[in-house]
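Here you go, one structure.
With one protein chain held back, the other chains of the complex are shown just where they sit.
Chain IDs A and B follow the sequence of writing; residue 1 opens each chain.
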Amino acid sequence: MLERIGVASVDVLFDDIPSNCRNPKLSLPPPLSEPELAQELARMAARNRSVAEMPCFLGAGAYRHFIPSVVDHVVRQGAFATAYTPYQPEISQGTLQSIFEFQSLVCELTGMDVANAGMYDGASALAEACLMAVRITGRRRVALLSTVNPNYQRVVRTYAEGHALPVDVVEPDAVMLNDGHACLVVQHPNFLGYLEDVDALEKRAHAAGALYVVVPEAISLGMFKSPGEYGADIVVAEGQSLGIPLSFGGPYVGLFATRGEHIRQMPGRLVGQTKDVDGRTGYVLTLQTREQHIRRERATSNICTNEQLVALAATVYLCAMGKQGLRRVAELCYHKAHYAADRIAVLPGYSLPLAGTFFQEFVVRCPRPPREVNAALLERGIIGGLDVSERIDGGMLLCVTEMNSREEIDRLVEALSESRLW
Amino acid sequence: MADSPKDRRYTKEHEWVRLDRGEAIIGITDFAQDQLGDLVYFDLPEPGAQVRQHAKLGEVESVKAVSEIYAPISGEVIEVNQQVTDSPEVVNKDPFGEGWLLKVKPADASEMDSLLSPEDYDALVTIAGEQH
Partner (left out) sequence: MSEGERHEIGSKLSFDRGRPGRWAVSLPDCDVPLAAMPPSSLLRDELPLPEMSQPEIVRYFTNLACLNYSVDTGFYPLGSCTMKYNPKLHEDMARLPGFAAIHPLQPVEAVQGALALMFDLQCFLAEITGMKAVSLAPAAGAHGELTSVLTVRAFLEHRGESRHRVLVPDSAHGTNLATVSTAGFHCQPIASDAQGNTDLAALSAALDDDVAALMLTLPNTLGLFDQNIVEIARMVHEKGALLYCDGANLNALLGQVKIGDLGFDVVQTNLHKTFSTPHGGGGPGSGPVAVKAHLAPFLPSPIVGQDENGGYVFEEPEHSIGKVGAFQGNFGIVVRAYAYIRSLGAAGLREVSENAVLNANYLLARLRQSYDLPYERRCLHEVVFSGSRQRAKGVHTLDVAKRLIDYGFHPPTVYFPLIVDEALMIEPTETESKETLDAFCEAMLAIAREAEEEPDLLRNAPRTAPVRRLDEAAAARHPVLRWQKGERA
């Protein structure tokens, strides 16, 4: 090959690199063979206590739900996992049709007209939704309810920095909007697990001429009214609950849906149905003029991915669960969470400080700092809830899903009761 | 292509304008539609909107490209061609006739004088064509 290229050695091919920088020393561990690597990684993995080995009551934006075996079976197939972005549609119909399915499923779940092929995660999808609202309304201020996930609020602020967009945090019972607000963002159920008054909030948003951006929890959509039914203009959500492993925070997929009239302002990939020259139904990337590779600096977003393999997992999950399964999962979460809350509420020293309807998460007030309670729980082989004592005195955000058996919940209650005595 | 209709004037950005009973009818040229390919969407101003000569009045999209449309003359938008909204391909088929984009009430008809004559536009297109 070197002969064909016409050089004496491969080195010559790198001649444009300044010689004083060439061939640097790279201090990296020596290479491991396959069995050695497998052992090393297994060792590292074993240093982590996973939700597979112990009951988990932690939620707050990532959830332990049942993942049907069929999901990973599909997602592992090389033809899906090692395919490229479907820019050549004739040989990418597997990916393209899957995306069309995903878009359709997200529309049905959220009750909206159109959905994109997926975004990085719920938080960045929310940030992009706020930027979209700014583009559509021509207004500059973004309003978020204080009960929106604090990590999501931080991401919105980071994205808003670019154009110095003011971000206002408003209290649910004192929502003050004016004609400077492009959108009102409501998470439902909210960060602490409780349902918001989504009808009243819709009226406030629209009365001020702002877009209503709703962030539902994906599994809760198996039970609760879809945001499209109560006037949402843009819906974003975290898709991780839909058959995606917890994976220490990623990769996940952001769901993004909107009304038909806003489609040209929507970021992200879109797949449309069409026909080929023989009249066969097929699928293509469409409305690409919104995207970076065509519109470049005037694109709706710089996004280049749709987290496709994760979106595919969610697609298979929703097909597998189907109409009955998703509702069943949601109801199981609801009943189990309420069972846990009822039992904890009567423990001496514990209380439920918040009123309202909740879905799968709720806040308990602990008699000791939640940090200490969690340490005690961990010693008993239980992963406790999130410490939210900064918001609510002694508060711990507990999550109960269909994966927590009655026995596990009873163990939690017992452990909470005992930990009070230390 | 180097044979543009004589009854109108042209811009360097490949728009045309024709006066008809006091109304200015605006469109894009055959060269423009050929360069862009299959047209899929037009973003045009509403009736009542003001347009200014040589300022951007809207956008046209093909499958793989976006291009700005500039106003050949100033004035107020009277009408937008509904056919173009419903079936953008009419502009590919008949850019100088059925594919007209909008009608404008001209603010100053003398603005037409600063535009390219059909012959000058044809010369421009011929050079551009050779470069491709």
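Brief remarks on what is shown
Simple rule for what comes next: contacts are C-beta pairs under 8 Å (C-beta built on N, C-alpha and C of every residue); 3 or more make two chains touch, one makes a residue touch a chain.
None of these values were measured; they are calculated from a predicted model.
Only one of A:192, A:329 or A:364 touches the chain withheld from this view, namely A:329. Remark: the omitted chain is touched by one listed residue; of A:137, A:374 or A:419 this is A:374.
Of the residues in chain B, those that touch the hidden partner chain are 38-41, 61-64, 87-89.
As a convention for this text, only the chains that are shown with their structure count from here on.
The distance from the centre of chain A to the centre of chain B, with each centre set as the mean of the Cα atoms, comes to 45 Å.
Interface residues of chain B, counted against chain A in their complex, comprise 40-41, 43, 61-66. The touching residues of chain A, when paired with chain B in their complex, are 264, 288-289, 294-295, 298.
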